[in-house]
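Structure below; questions to follow.
With one protein chain removed, the remaining protein chains of the complex are shown where they sit.
Let's look at chain A:
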Amino acid sequence: MTISYFFQQLLNGLSLGGAYALIAIGYTMVYGILRMINFAHGDVFMMAGYFAIYSMAAFPWQLSLPIVIIGTIVLGVVIERIAYKPLRTAPRMSVMISAIGVSYFLENLANYLFTAMPQSYPQIDILKQIHTFGDITVSRVTIIAPIITIVLTFLLMTLVNHTKLGMAMRACSKDQDTARIMGIKVDRVITMTFVIGCGLAAIGSILYFTDRNTVQPYSGSLPGLKCFVAAVLGGIGSIPGAMVGGFIVGICQIAITAAGYSVFSDAFTFVLLIFILIIRPTGIFGEKATDKV
């Protein structure tokens, strides 16, 4: 293995990891506030892929990308209204089952609307430009994906830790009734959480599909599960944890593929999940359970 091959693969891993991280943040934020795993998140990401195909067919990319992001946000908020909000006082398991239902619904809807044939993802020239550094050849998206991810995570952390909305989010994730007494509109905070999570998933989908070229109705299910693993690995509920987890899962997947064991790359992710749950169930940055009575 040459050094340049190593760096080539490392860059690919960081790029895939960046896309995973953006999706994993959506899982972790929704978990943080509703204490449930939004199994439909991967399929929202898949729908974002189709949104891009259809909006790029009609508009230039400068206009399409905002359309994709806004469309995905609207989809996420509508799902929350219809499938999760009516179950606010129901046991958490009911909401989770509802999420699984939404996931199947979106997959079948995509199947019906767009057929099961893989459709080619539009080429955004500015992302597809090829850069060559010595022996390494990478597209621009490979380089900017991890940068975008780190910048967005940083902005999100600033929002959560230093703004009034962020304060309300942290309050709701700890204690919704007390948050209500403070005058916080809990439903609005939950909606904002979905807005942010789905917006990031849309950006993640652009980065991910630009590198992979096709979208089909089940494109979201496996990446969705992997990002869920990434969120658990980082410590579900923790935003920096989701970012780190996303990078680890992405880099591991590319490393295994590069080593010639691509057959096992998916299995590895889930073996990783089992190991985390056995060794450190709270993940790398997991919440400490220090309830002082």
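Operating definition for what follows: a residue touches a chain if its C-beta (ideal position, glycine included) is under 8 Å from a C-beta of that chain, and two chains touch if they have at least 3 such contacts; residues count from 1.
Keep in mind that, in the parts below, contacts and distances are computed from a predicted model.
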Name under which UniProt lists the unshown chain, selected from "NADH-quinone oxidoreductase subunit J", "ABC transporter ATP-binding protein", "Cell envelope integrity protein TolA" or "glycine dehydrogenase (aminomethyl-transferring)": "ABC transporter ATP-binding protein"
Which of A:I150, A:M167, A:V195 or A:I284 contacts the chain that the document leaves out: A:M167
Candidates A:I184, A:I206 or A:L273 - the one touching the absent chain: A:I184
Absent chain, residues of chain A that touch it: 164, 167-168, 170-171, 174-175, 177-178, 180-186, 290-292
